Structures are given as C-alpha cells and as structure tokens.
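Below is the structure I would like to discuss, written out as structure tokens.
Note that one protein chain of the assembly has been removed; the remaining protein chains are unaltered in position.
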Amino acid sequence: MQVSIWVNHEKDVGFRVTGQLVDALEHYGAAVRMDEYCAGVLKRPELGVDRAGLIAGCDVVLVLGGDGTILHAAREAAAADIPVLGINMGRVGFLSEAEVDNVQEVARRIVQADYALEKRMMLQARVIGHPQAAEHIALNDVVLSRGAFSRIIGVQIYIDGQYVDRYMSDGVVVSSPTGSTAYALSTGGPILAPSLECILLSPICAHTLYSRPIVVGADSKIELVLTAADKDAQLALDGETLLTVSNKLRIEITRAKSQATFIRLKGRNFYQLLHSKFSEWSMAEELPEVKA
Amino acid sequence: MQVSIWVNHEKDVGFRVTGQLVDALEHYGAAVRMDEYCAGVLKRPELGVDRAGLIAGCDVVLVLGGDGTILHAAREAAAADIPVLGINMGRVGFLSEAEVDNVQEVARRIVQADYALEKRMMLQARVIGHPQAAEHIALNDVVLSRGAFSRIIGVQIYIDGQYVDRYMSDGVVVSSPTGSTAYALSTGGPILAPSLECILLSPICAHTLYSRPIVVGADSKIELVLTAADKDAQLALDGETLLTVSNKLRIEITRAKSQATFIRLKGRNFYQLLHSKFSEWSMAEELPEVKA
Amino acid sequence: MQVSIWVNHEKDVGFRVTGQLVDALEHYGAAVRMDEYCAGVLKRPELGVDRAGLIAGCDVVLVLGGDGTILHAAREAAAADIPVLGINMGRVGFLSEAEVDNVQEVARRIVQADYALEKRMMLQARVIGHPQAAEHIALNDVVLSRGAFSRIIGVQIYIDGQYVDRYMSDGVVVSSPTGSTAYALSTGGPILAPSLECILLSPICAHTLYSRPIVVGADSKIELVLTAADKDAQLALDGETLLTVSNKLRIEITRAKSQATFIRLKGRNFYQLLHSKFSEWSMAEELPEVKA
Partner (left out) sequence: MQVSIWVNHEKDVGFRVTGQLVDALEHYGAAVRMDEYCAGVLKRPELGVDRAGLIAGCDVVLVLGGDGTILHAAREAAAADIPVLGINMGRVGFLSEAEVDNVQEVARRIVQADYALEKRMMLQARVIGHPQAAEHIALNDVVLSRGAFSRIIGVQIYIDGQYVDRYMSDGVVVSSPTGSTAYALSTGGPILAPSLECILLSPICAHTLYSRPIVVGADSKIELVLTAADKDAQLALDGETLLTVSNKLRIEITRAKSQATFIRLKGRNFYQLLHSKFSEWSMAEELPEVKA
C-alpha cells in the first residue's frame, strides 16, 4: 500500500509528527512517500518525491495541517480519485478527522482499510473569454469580490440562464455545502448539511438590502457577470486568488466532475463539530492581549 | 373530465370569475363542481358538492384565491394525488399560475391537458405523546413559537437523532423549499430553489446569537423538543394554529409521503417572481395612509 | 436610613439571603422593610409593609432577583426618584451590581453611602384613544407584536410626525439603550452603550426585507399605527403584556420624564458584561438534556 504524507511545514515543526507517522505506517507494512525537503530533514531521502508524485500512484493521502492544507490536498487528490485523511494540527477543523496524539491508531486503520469513505461535491469555475480560461476546482467556494481600492461591484446573477438579481455589493460567494461553514457563513449564509448536493450563493455586504442567500440544486449552472467593475476585482477559489480582473468578465460555475473523498474513522457528528467551532469563536477564548 | 373549482368567497366577490370559469370549462366539455353555497349563488345547484366531494373523484382542482387558499387546497388535493392550478385573485403570489383575465385560455388548456406538472415536497409533523397525535401535513412550514404572553422558549433541535443546538428564541420555523419564501424568509432564512429536496430550519429571533439557519436533506428526521416551555406555546402548520401546548412536547418532522402537484401553463421563472414580490414589498408601494 | 428589600420569592428560597441582608443592614444601623409575607417567614413581622410601602419614604431599594425583578422594581422606584441596587440571584445579569456572597460588604457601603449613581433613561408609552390610555413606563422596551393566532401585522412608523416606513412584520420593538441588549438584540438590533440618550426601533421578522433598525434621539416622538391589525395584537412593556388590542390603535412613545437610578459599587465594564453574557449564550454551556 502506497501512503503519501502531505505536511504543512509551518505546523509540524521539526516534522516530529510526520516522523512518528512514517514509523507507524512502515510498522504496519505501508510504503510511505513525502515531499523531498521533509524526507531530507527526516534523513529518509529515499522517501522523497516531487509534487506530482505526492498524488500519482498512491492509495491514500494523509494530510498534516489545518483546514487550508487539507482543502488544497483534497482538491488535488480528487482529480485522481484518491481518498484523503486530515490529521488536525491547528484549531478545531471541519475537514480533519484525527488528532496528532493517535497517530499509531490512524496508521493501523489506514493500512488495514478499516475506515469509511465520505464523498463531498466540489465546484468548477470557468472564466469565459479570459486567456486563462481553464477549469478551476474549489472544494469550499468560488468568491468574486471587489479589489482593495474600490468599494462596490455590480454582479449580475443568472441561474440556469434565468436572470436572478444584480448584487451591488462587496462581492458574491458561491459555495458548496462543505464551504457553507467557511466564508459564506460570515456573509450571513445558512449552514448546509455536508451531504447535501446543492450550491449556495450569498452576497457579501449587499447594498441592495433585499438580496438574500439562495440555495440551488447541484446541477444548476451559475453565471456571474461583472457589470459595474472596478479595476481590481478578484476571483478566488478556496481562498486562493486566481485572477485579478479589470475588464468585463463572465464566470460559469457548476458542480465539478470529480468529488473529494474523505476517510472517516469514527461516527462523525457534524453538528458537534459546529458546537466546538462556535465555542472556539465565542468570546470566552478571545482573551485580550496585553495593551502596550 | 371532472374539474373542481375551489373558491375563496371573500376574494371572488359575487363569484363573477367562478361563473366565467364554469362557462368556459363547460364550453370545452368538462364537468364542473364547486361548493354548495357558490353553486347556489350561481343558480347551478346541480354543480354543488360537499367538502369531500371537492377532491374525491375529480381530475383537476382549480383554485380561485390567494396563496393561503392555494396552500389549503393543495394539501388536500395532494393526499389524493390530484393536480392543482391556482388562479391569482390577490397580490403577487408564489403559488398561482394564471391571472383572472385569461380564464378562457386556462379552461381550454386544462381540458385539453395542455400543461406540465410540477411536484413540490411537503412536510409531515407528528406530536409525540399528545392525545391529538395524528400526522399533520404542511406545504410551507411547521412553526413552533412562543405564545403571546411569554417572551422566549427553549427548543432543542435534533437532526437524525443527533443533538444540534438549543434555540433560546421566539421559536423555530421548519420549512420546505416552497415555504422558504414565506415566513422563513422574514426570520433571516435563505431562499431555496423550489425544486430542491431539502428542509430548512430557522430560529425566530434567537437570543443565542450564533444560531443560524440550517438546511438538511429531505430524508432527514427533525425533532423539536420544547425544554423551557411557556404556558401557551403554539404549533402551527402553514400558518394555521394546530395546538396550544403547555406541557413538554416532542415534535417529529419529516418529508410527507405525498407531494403537492401544481399545473404549469407557462415557462415559469421563479426568480422573476421573486423580483415582483420584492418590488411589491419595496417602499414605493407602501404609501402612507393619511394620518387622522 | 430606610432601606427597602424587594425580593423575588422564587429565587431566594427560604429568604436565606434576605435574612443575611437584614442582619447586615441592621448591624450598620439601617432601618429595613420588606413585603409582609417575607417578613412573616423571617419572623420579623414588624418589618413588613404593603407594596406602596416598599417605595414610599425609603432611601434605597435593594432588589434580590434576576433582571426581570430588577426591571420591575427600578420602574417603580424611578417614579419616586429612589436609587436601586440589584443583587444577582440568577444567571449573568445586565442590571445587577452585586453577588449574593458579599452581602455584608453591600450593606456597609449602602449605609455609608459609599457608592456612585448611574442614571438610565426610560420610555413612556401612551395608547391614544384607548380607554386605558394612561401613561405607561418601560425601562427596556415597548413591544407591539402580533397575537399568537395571526402571522403578520402592519405597523406604520412615524418619527417626529414624519412617516418613516410600514413594517409588515411580527411586530416592532421600541427600546431604550438599556433594552438594546434584551429583546431588541434578538431581532437584529445593534448594542447601544447604556449611557447613550437615544431610542432604538427594530422590526421583528420583517417581511419588507429592506426594513432596518433605526436609532433616533431621545427627544424624538415615535408613533406606531397599527394598520393591518389582527384580532389579538399585543402591547407589552418590559415583557409584561399591557393590552390585547383588536381595533386600530395609535401608540405614542417618548422618553419618560423620570429616570431609573442604579447604585454602582464598582467600576463597571459594560463590555465585559457583554462578554460574559455572550459566553453564557454560547453552545459550550448548552448541554443537551438527556433524551427520554
């Protein structure tokens, strides 16, 4: 069995957890690979592969990091239909499944295929007419937003070819169910159960006060047309800026052909996660830093 | 062909439109029936039937009235799997399909079966442990809310047996996609495309500020448990109060076995309807009445 | 010095804290009074007075209870310009100033006048044309809301004689700064610093989606005119229903002539209180009760 370890270098300081994971996986008989830098630090250069090698030909991707790292790895793994397991190295995460203190158990269950799989729909965005008009994939969200130096953009929304609304706003978030607990939530969107197959549109700080989040079916085609554009509107997928656009722009968003696949080790309760996350966000933990 | 006319007596004053509709339907060869009072006023007592007769054995139900009347008729027709067509006699309606000025055309298309059908999921509520524990059906929403003389109720929310949240609030709206543009919208809920199969939970004026609308799959089981009950909490379906409850209460809400079926005569654009509705709500039409 | 003790019989079980407070106050030389039932239980019938006697002629009112009890006592004391101190017997309170475990210290500081005073503006409501058209006082809020069996009311809002908006909604909250952290907050209103002199209007579940909370000066006159009335709309002050109204109704709300006066023993931090309150509301403390 080929197991790839995808590690956030800033979170696993000294690659301590990565090292433990390598030992455990090899103990249970798996072949392990990781990026070359990490392999070097662990003095196991023979395990080092390049970026493409982290995905191609492996059976499972284990991610050591926070939700951002897991998002990134899951997108890449989805294209090759490889399942991902996130080991949480930060705050409460919606995407991670295991904690760093049970690495031994994780390794055993991975190698013995003692787990369930959970599919999550993803989004695909195409920028029509743009020279970089490739298809781009997002697991959480596609966000079209005003640039830093302007205040408002106008975005016409079409759903399945029908005109819906023109948001005069800071932008619009088009989100998968997975992404509904990320940026979309802070714009006032609802929480979508992760197993749903649908797409959420939510305006960011709409000046048109009646504008409301809209949930449509996963097979709908969303089109965003930038009408009152500023010079530096941004298109971002999963929080990573893809394009800065100063000209008129049409973006088509549909469900992606591929799905993300997550390994589940336990009976997960999405709502308990929400509890933990909301509590983390609550003031009790927001101790003020000392004022100089 | 048996066509039933279900008319709101207050909206169709003198049953003028009903009369036109009877003439047109008979012209095209349909057999028509209506409630006995209406048949009497139109001097066609032979067309009068009792309430049960408005549904049983007919092929189509035509409703003359606003969204409230259509809701009511659609629920009853759904149990017998009979399609409904609403002819709007009020303000912009989400559920009506035709206007009173094209009654002739409506009659022709109904009789010639020149129409499409649109299914809408409905909700079913059971009050566990209550002597009136029958199954109750709603097309829009099931609402559990505080009574007039209290200020807050506590409602525990379970989804598929998992504890989700305790809303300290004025209540909770459990809504179908159809109902998402009704009461749920005013509580801050999202708009759900009407063809979706899912259920929306939305707290009413939550004191627990983090509480957010949640969208779950249509096959989920929602349970509401009244914990901090007042003496007169209300359970209402589609805006009609079902029970006043002073004791502890558990309500199970699932999708209903039956669906509502609406007749569609034209390519409907749900979002254009939203436009019209929002404009109707906008201040431009809200002329102040003269102050005495 | 005449000290009145106003005690919530359900919160101070057995009047244990009341008894301690009497001892401490008398130790420092104050004359104490309380309601007759409480005095009887404490076997000090000579301290018992009727309701009017709890206010008339006393120098300070000490309240043992939660925010509801303090609200009530503060309104009555305000009419006679007597300061109030709340001793908290429930959850985190916005209006209480002391805890039950430092009754001794409270008694000493009261008798030695070792405290500061904080004024809070109050609201006055008059129901024009109603037989019970007396002036009614609220410290938190005046709420006009739909009855239990209807779904929406229409309320025209006038500010200083100018037409502002017609809320089609569950009702409207007119709130003082003190009340901004009570019911108004759950309707989506802002938090007002308690020392502000202004009045907050906030619609409850508005169907007119553009309707927003409005803050006006304390000397503005608010008029609410019920236009689309149902049979049992409610007018409530500080959460206590005053009138059930089925006819057209005009309500004038202005700042009250009297102010509430609270005794402050410590440097209070309103925002720390908000922290504590939000944390209390947070999910961490909302443990699910065991499902039967």
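Chains here go by letter, A, B and C, matching the order in which they are written, and residues are numbered from 1 within each.
Note that in this section a residue touches a chain if its C-beta (ideal position, glycine included) is under 8 Å from a C-beta of that chain, and two chains touch if they have at least 3 such contacts.
This is a predicted model, so every value here is computed, not measured.
Engineer: Just to confirm, in the complete assembly, which displayed chains does the hidden chain contact?
Structural biologist: Checking the complete complex, the chain left out touches A, B, C.
Engineer: Among C:2, C:112, C:162 or C:244, choose the residue that contacts the chain missing from this document, as touch is defined above.
Structural biologist: C:162
Engineer: Which of these, A:2, A:20, A:156 or A:276, touches the one chain of the complex that we don't see?
Structural biologist: A:156
Engineer: Using the definition of touch stated at the top, determine which of A:187, A:220 or A:261 touches the missing chain.
Structural biologist: A:187
Engineer: Which listed residue (C:79, C:196 or C:243) would be found touching the missing chain in the intact complex?
Structural biologist: Answering carefully, the residue with contact to the hidden chain is C:196.
Engineer: What subunit C residues would touch the chain not displayed?
Structural biologist: These residues of subunit C touch the chain that is not shown: 159, 162-165, 185, 188-193, 195-196, 198, 200, 202, 210, 212-217, 220, 269-272, 274-275, 278, 281-282.
Engineer: Name, in rising order, the residues on subunit B that touch the hidden chain in the full complex.
Structural biologist: 209-210, 212, 274-275, 278-279, 282-284
Engineer: For subunit A, which residues reach the chain that was dropped from this view?
Structural biologist: Contacting residues on subunit A, toward the hidden partner: 145, 147-149, 151, 156, 158, 163, 165-166, 168-170, 183, 185-188, 204-210, 225, 227, 232, 234, 239, 241, 244, 278, 281-283, 286, 288-289, 291.
The rule we apply is simple: only the chains that are shown with their structure count from here on.
Engineer: Work out per-chain C-alpha centres and flag the one nearest the whole-protein C-alpha centre.
Structural biologist: Looking at where each chain's C-alpha mean falls, the closest to the middle is B.
Engineer: Tell me, please, which chain's centre (mean of its C-alpha atoms) is farthest from the centre of subunit C?
Structural biologist: Between subunit C and every other chain, the largest centroid distance is to A.
Engineer: What whole-number Å value describes the gap between the mean CA coordinates of subunit A and subunit B?
Structural biologist: 38
Engineer: So, what's the distance in Å between the C-alpha centres of subunit C and subunit A?
Structural biologist: Computed from C-alpha means, the inter-chain centre distance equals 47 Å.
Engineer: Got the subunit A residues that touch at least 2 other chains?
Structural biologist: Expected reply: 210, 212, 274-275, 278, 282.
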